[in-house]
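A single protein chain has been removed from this complex, and every other one stays in its place.
So that you can tell them apart, the chains are marked A, B and C in the order they are listed, and the count of residues begins at 1 in each.
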Amino acid sequence: MTDAAPILALHHASKAFGPVQALVDVSLELFGGEAHALLGENGAGKSTLVKILAGVHRADGGDLRVDGQPRTFHTPAEARDAGIAIIYQEPTLFPDLTVAENVLMGRQPLKGGRIDRHAMDAQVGAILTDLGVPLDPTRPVRGLSIADQQIVEIAKALSFQARVLIMDEPTAALTGQETERLFRVVRTLRARGAAVLFITHRLEEAFAECQRFTIMRDGQWVSSGPTGTYTIDRVVRGMVGRDVSELYPKQAVTPGDVVLDVRNLTRRGVFRNVSFQVRRGEIVGLAGLVGAGRSEVARAIFGIDPRDGGDVQVRGQPIPSGSTAAAMTAGIGLVPEDRRQQGLVMDMSIERNATLAILPQLRRGLLMDRAAEYQTASTWTSKLRLKAHRLTDPVSTLSGGNQQKVVLAKWLATGPAVLIVDEPTRGVDVGAKAEVHRTLAELAAEGLAVVMISSDLPEVLGMADRILVMREGELVGELSRTDATEETVMYLATGQQAARGSVA
Amino acid sequence: MSVPNRPKRSLLGWEATILALVALALLLGSTLSDAFLTAANLSNLSSNLVEIALIALTMTLIVIAAEIDLSVASIAGMCSALLGVLWAAHVPMPLAIVLTLGLGTLAGFFNGWLVTRLGLPSLAVTIGTLALYRGLAYALLGDRAVADFPPFWTNLGFGLVPGTQIPIPIVAFVLLAALTAVVLHATPFGRSLYAIGSNEVAARFAGLRVERTKLLLFTLSGLMSAFAAVVYTFRFSSARADNANGLELSVIAAVLLGGVSIFGGRGSVIGVIAAVFLIGIIQNALTLADVPNEILTIVTGLLLILSVLGPNLSAQLKAAYGRRGRAAKGGAQ
Amino acid sequence: QPALQKGITIAFLPKQVNNPYFTTAWKGGQAAIKEFAGVGKQVGPSDAGASSQVSYINTLLAQRQKAIVVSASDANALVPYLKRAMGQGVKVVTYDSDVAKDGRNVFVSQASADTIARDEVKLLAKQIGNKGEIAILSATPNATNQNAWIKVMRDELTKPQYKDMKLVKIAYGNDDDQKSFTEMQGLMQAYPNLKGVISPTTVGISAAARYLSGSPYKGKVALTGLGTPNQMREFVKNGTVQGFALWNPEDLGYLASYAAAALVSGQITGKEGEKFSAGKLGQRTIGKDGVVILGPLTVFDKSNIDKFNF
């Protein structure tokens, strides 16, 4: 079903940001009716490539053709008008506007020159129902979870007849069912002859959905070809340039005494009576569908949100409600789910971000201890094999995955007794993923108690000693490592038989 | 929140620039009038800046933490009025001063409370208290003016360090400036201000005590304004409800000119001090050269704009040039 | 008596440089300076604030001006700085608005506070038949001369012939046209039975007149005070205002210049009884506390207003 001529072809593209050479002589061809997987490590240059196709960045060199015609996109508008729809890696929404207006901004249906709000809401409502998501088109986007925001992004891209659909890690925040729905829509688009570019760090998805692969490393093109010619190992070797250690290096540990004890934790309208314990050296997985309220539980435990009921104890000593400082001194750490808003101070240096959580300790007398600051930062960033130019660069210049590593470094630096990680490997490549998992496993082995919230089921299954499952703000069940499978977890999470072929 | 149009400029670069500008201004002054580079003139010049300079110190901290305090001048006016009322009521001066500083601290705390507890935007809050505190100043002192302050105290505001041409208040300023610089640039607390300023949410998730910090900043700002009010009152040996009226804009202008980003997260004490004196020197020099007042106003405005526009444009030009360079390379391959 | 020296440097320092009243005064001052071949200039802030005036005093000092002619925006704040100036041999003359008397050599007063206050009250009393509620629309609450006049007006009103006149309110227009305008509105709302208003400030009275002439109170509520003929002409003609008073600001500046020159030339020192000649204004004598009085107020009304142009 592959057409002879590519709809979109990019040849010998290069792009540099100051000293950083993000892309070097990369070529890519997208054919109608075909899904094309773009795979590469964090920082390989995938998003940069996308942004060039989107008209966000201008390539320093190279040539771009649509239907064989040479084109240059100066603005995103031009790319859009050429029929290219984009789902960016980071949600780019208007928090103050309604879902409907976010989807159709600039293209609102008109009646007599004026915006026809009913038509607008109806149109978007239809798209959302297509995706099987009952989001209210008239509600403001502010307050939507990452996942729901990602859904709106997808709706935006689907809202006009795109001939090329480019998706930069659309599934990073989604669970099986939503992913499955997205793919169903993608298939229908392909059937209509559209070309699809799909970026993901979940190789299973790539193999399941894509007909053609392109692999990048360090901003350079490595290889392209039909899916059939690739195996997981070949892909990984191409991406990482070496063989990756085992992805889930879980070490067997005998749990010690209780470190974290949560009793009847309640936050009105968000979650109710959540109780569980975590022991020394244990990794407890917190599974559930997006929106189940896992992040909220984490936030309440860490004191970001005040709790309406219940109590939290660390090593037997209770922690006051709504005090992050108290939670930290008690030895709790939280790696939040939204790295840009909650995890990082974007235009502060890597070094300073990595040491932000231990700022008070970094003093000699009353003054800053710069040496200690640099030491800590470099220790942890190198432990996590951070790919960065200099430690004094602002984190904003790092790729998504590398930014996530900085957040991890920040919390590992506090040497916590309990570490809550919310989507710790969202948008993190296989290589880095393995390192993150290894680090967590090692720390657990050294006696750290870990709570792992993740929408990536294999990750939870692979790493957790016990798995707690949440549904609609309630703890609905607990599974031991042995009898936890995708099916059993999904069953609890949904309260029904898991949808067929759910990946995640 | 990632803010658009955040001016990207290397601070060091900017401080160098503004210090150079100060030197330039001194040169200009001495060429414009031989009366300029006299100890007496410089001494007058600086003593006229002292209130602005003092308040600018705390304003710097607040703006770096991405807040703003427009009520400083009104707090000063209110405190000056109180000092007058107390003195007129024969309260012993030391006590009167303590009470005045207390009132300022209270006023600042109230600002902070409204901002941190009610979560109101500081711009809105301090526009409100700007009216409130100035109003209270009139409520306190009405149309009266208290002037008969004892020479010992007025001399503290007006006089010079014996045997020098250094105004006494300037000494206080230098000490406070040094203190502020150390706190901001060399302590974890100072570091945390930058973090809070550029991403409050992330700062909170990192366990920094955002509310407490901001509350402290506004309270300090109030205390500093009160101190400035005491200096002002003694320097002019006159307590009136309209004292220090409109000072807030001069302070903010100086802070911004000093390279502090209005969006928070950027700025330094040196830059701000340099800016305060840059404005003062230029105005003094031009006045000595009988440049009419309206020109002074225009110059102040232009300085402010150019301080940001200059670095931005040069950066944009560099970027544009670089792109063309690379594009050429790219095309070649 | 020594003659006036040539080339005396005199600097006028008004409360505000872009206030029409002071611009007119400066015209007179300049004229005088030309007559005795001095070197004059007017400098000053655009905002009426003590601190900004002080920085000007300092620069004038640095420029070694022979005399400073200042209208003080704060009676006390300037004193220490003016004292310092006098200490260095600079002669200080205040005009329009005085400072504490040890802060200057001579005060050139438009007219004694008593005259102004009495004339104003008398003027209004005549217009409202010595009967009814009255209000005062002043400038800023801290304007020294305003407060001096208001004080005299208050005890003037305690006199028997004014027993039926009741001062119900003192409003402040801050010498800002719009503020004065709205304050006048407020007065009419808050005090339905208001019979008359005194506004001893040129800004205030013209704003008040404008409000009245466009309102139903026109002609029913009497308005008087201090204003310039050009500002008030139309309101006198359309019957909003029967009469108001003022001195000639040009003469005020003129006299101030001569006083300064006389001081510099050593003709006078500021002691009571000293005499000096002030050009077209003739021989002048220094009164108590070093005050020189310009003279009685001119009262403007339909009959004479067209004779004046300032």
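The definition used in the following text is that a residue touches a chain if its C-beta (ideal position, glycine included) is under 8 Å from a C-beta of that chain, and two chains touch if they have at least 3 such contacts.
Basically, contacts and distances are computed from a predicted model.
Among the names given as "Autoinducer 2 import system permease protein LsrC", "Sodium:proton antiporter", "Inner-membrane translocator" or "NADH-quinone oxidoreductase subunit N", UniProt records the absent chain under the name "Autoinducer 2 import system permease protein LsrC".
The chain that is not displayed touches the following shown chains in the complete assembly: A, B, C. Annotation: of A:A35, A:L53 or A:L135, A:L135 touches the absent chain (contact as defined above).
Touching the missing chain, out of A:P19, A:G143, A:G316 or A:G365, is residue A:G143. When the omitted chain is restored, the residue from C:F36, C:Y56, C:W149 or C:Y172 that touches it is C:Y172. For chain A, the residues touching the chain absent from view are 54, 56, 75-77, 80, 86, 88, 92-98, 101, 105-106, 108, 110, 113-115, 117, 121, 132-136, 138-140, 143-145, 147-148, 151, 177-178, 268-270, 289-293, 471-473, 494-496.
For chain B, the residues in touch with the chain missing from this view are 1-7, 70, 114, 118-121, 123-125, 127-136, 138-139, 142-143, 249, 252-253, 256, 261-263, 292-305, 307-309, 312-313, 316. Looking at chain C, the residues touching the absent chain are 17-20, 22-23, 46, 141, 169-172, 176-178, 181-183, 185-192, 206-207, 210, 214-216, 230-231, 233-234.
Heads up, the rule we're going with is that only the chains that are shown with their structure count from here on.
Chain centres here are Cα means. That of chain A falls 74 Å from that of chain C.
For this pair, chain B with chain C, the centres built from the Cα atoms lie 36 Å apart.
If you check the complex, the residues on chain C that touch chain B are 17-18, 41, 43-47, 49-51, 54-56, 58-59, 61-64, 74-80, 100, 140-142, 147.
Chain B makes touch with chain C in their complex at residues 33, 35-36, 38, 40-41, 44-45, 48, 51, 138, 142-143, 145, 147, 154, 158, 232, 236-238, 240-246, 283-284, 287-288, 290, 292-294, 297.
Of all the residues in chain A, the ones that touch chain B in their complex are 12, 14, 16, 25, 58-62, 304, 324-325, 327-328, 334, 336, 340-348, 352, 356-357, 359-360, 362-363, 366-368, 410.
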